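With one protein chain withheld, the remaining protein chains of the complex are depicted in position.
Take a look at chain A:
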Amino acid sequence: MGRYLAIRFGRAALTIVLVVTFAFVVLRLSGDPALMILGPEAPPEVLAAFRKAWGLDDPIWFQYLDYFRAIAKGELGRSMRDGRPAIELVLERIPATLALTLPAFFLKVALGVPAGIYAALHRGSAIDRAVMMTAVAGFTVPSFVLALILVLVFAVQLGWLPSGGQDSWRHAILPITTLSLGGAAVLARFTRSAMLEVLGQPYIRTASAKGVPWRKVVTSHALPNAAIPTVTILGFMVGTLIAGAVVVESVFAWPGVGRLLVVAVANRDLAVVQCILLLVAMTMVTSNLIVDFLYGFLDPRLRAKGAHA
């Protein structure tokens, strides 16, 4: 088991390093922060001074090593715009983002999982077809389109809800709805196919053949098995809690991590972008690790494998 854990953690760490490296290189190749922040009209000596101050005139490999040396000391750099520590800027935005993504996550699960189960149990019925059509619509329509439709209907036409900003809980309704609908659709489809797969297994027939009432066959025989693939998708959704609302936050002018990312990328505010990506990579990797352990908890066959690995 110790070896198994070591391998898992090793892989997780490698993933984070790769993401951070990729971000580091791409950001530095894709534009000059000095020009972005000071503007093209700035005198050349000012630009040069700016580059020197931020170490941008060093060779890229040197900057890269420097970056990791700083991380090892717990420093994630400062924003080039206002000089504040990048981590501070990011952390102060996280509550706003979680105020959208957490309720949306629970709504996705509360809507998607039961809809998928119901559709699977009533396969081919009118309700099944309706759920599946909604689900397909739900994940083919891009979230910015859905967001704009919701704004058009509920803010512009009906005037029930505000179209943007963060002044009251009413401002959160449309962004949360936008986020949950797409995710619920994905979950519904996934849960349905997982359930259908499980319901066709011989052990379901065995349970029925020994006289277990259908309701209990579903709850104690089918659901625990269907949970195994569904947990994969749930883990992925947990991974997007921090930065999964980039588009929605932009449309609804919601001051969360997503909007900070958009602004920071546009300005080539390197430290801030890298800090956000590091955080995103860490949440993704952590949720994947949690999923791996949940597999072991849900599926005794994997538990045995893990113990031997």
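The definition used in the following text is that a residue touches a chain if its C-beta (ideal position, glycine included) is under 8 Å from a C-beta of that chain, and two chains touch if they have at least 3 such contacts; residues count from 1.
FYI, contacts and distances are computed from a predicted model.
A.B. asks: Match the chain absent from this complex view to the correct UniProt protein name in "Glycine--tRNA ligase alpha subunit", "Serine/threonine-protein kinase RsbT", "Xanthine dehydrogenase family protein" or "Oligopeptide transporter ATP-binding component".
C.D. replies: Missing chain, UniProt protein name: "Oligopeptide transporter ATP-binding component".
A.B. asks: Of the listed residues A:155, A:212, A:262 or A:290, which contacts the missing chain in the full complex?
C.D. replies: Only one of A:155, A:212, A:262 or A:290 touches the chain omitted from view, namely A:212.
A.B. asks: Determine and list the chain A residues touching the chain excluded from the picture.
C.D. replies: 124, 201-203, 205-214, 220-221, 224-225, 228, 298-301, 304
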